[in-house]
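The complex appears here minus one protein chain, its other protein chains still in place.
Showing chain A:
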Amino acid sequence: MITLNRKLKKEHTVPSNGLASEPVKRISIRDKLLIKEVQEMNENLPMTCSVHFEDPNVLNEFILTVTPDEGYWVGGKFKFSVFVTEEYNMAPPRVKCLTRLWHPNINVDGDVCLSLLRQTSIDEHGWAPTRRLKDVVWGLNSLFTDLLNFEDPLNIEAAELYNKNKTEFQAKVQEYMTKGKR
């Protein structure tokens, strides 16, 4: 048994240098996973979310729209682009916020700070291949409610304003939302 284990270990550790052929295979793995996950995501979409695929044949790219029904961002409509890379599900999808907004965890460039989208994480909150698209949608949706985090902000200014004056913070959130609508 021990020798078999060693043998297997040896054989399986070798391919890391044969990376050249790997990306080709991975495309199909991602797409195979996505066929199931997109369906699952659609079936479990929160009331405040909708997804749109530019090209219905390309499952690895879509727009998620969140329209919060509670919290500071009520009345707003926030679009996120979700891009699932070839490394999925070893790597998390890449997410950008397309709507300019005032939020402690999303900066004005659209970078999103959400733990489950973090590739390397030492705790259980980071990305893991056990996570699925529906978890990503749930996470982004929760950024406006449960996962809203002023303690570890990406937009430091927004968090500071919140700590200083909540009314002003709310006003600034509103200001960005009106600007965004035009």
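Note that in this section contacts are C-beta pairs under 8 Å (C-beta built on N, C-alpha and C of every residue); 3 or more make two chains touch, one makes a residue touch a chain; residues count from 1.
Everything that follows uses one rule, which is that contacts and distances are computed from a predicted model.
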Seminar exercise, completed: Expected UniProt protein name for the omitted chain (select from "Casein kinase II subunit beta", "Calcium and integrin-binding protein 1", "RING-box protein 2" or "type I protein arginine methyltransferase") would be "RING-box protein 2"
Seminar exercise, completed: Missing-chain contact, candidates A:Val58, A:Leu98 or A:Ala128, resolves to A:Ala128
Problem set entry | Touching residues (missing chain, whole complex) on chain A | 1, 4-5, 8, 11-13, 15-16, 18, 25, 28-29, 32-33, 36, 89-90, 119-121, 123-124, 126, 128-130
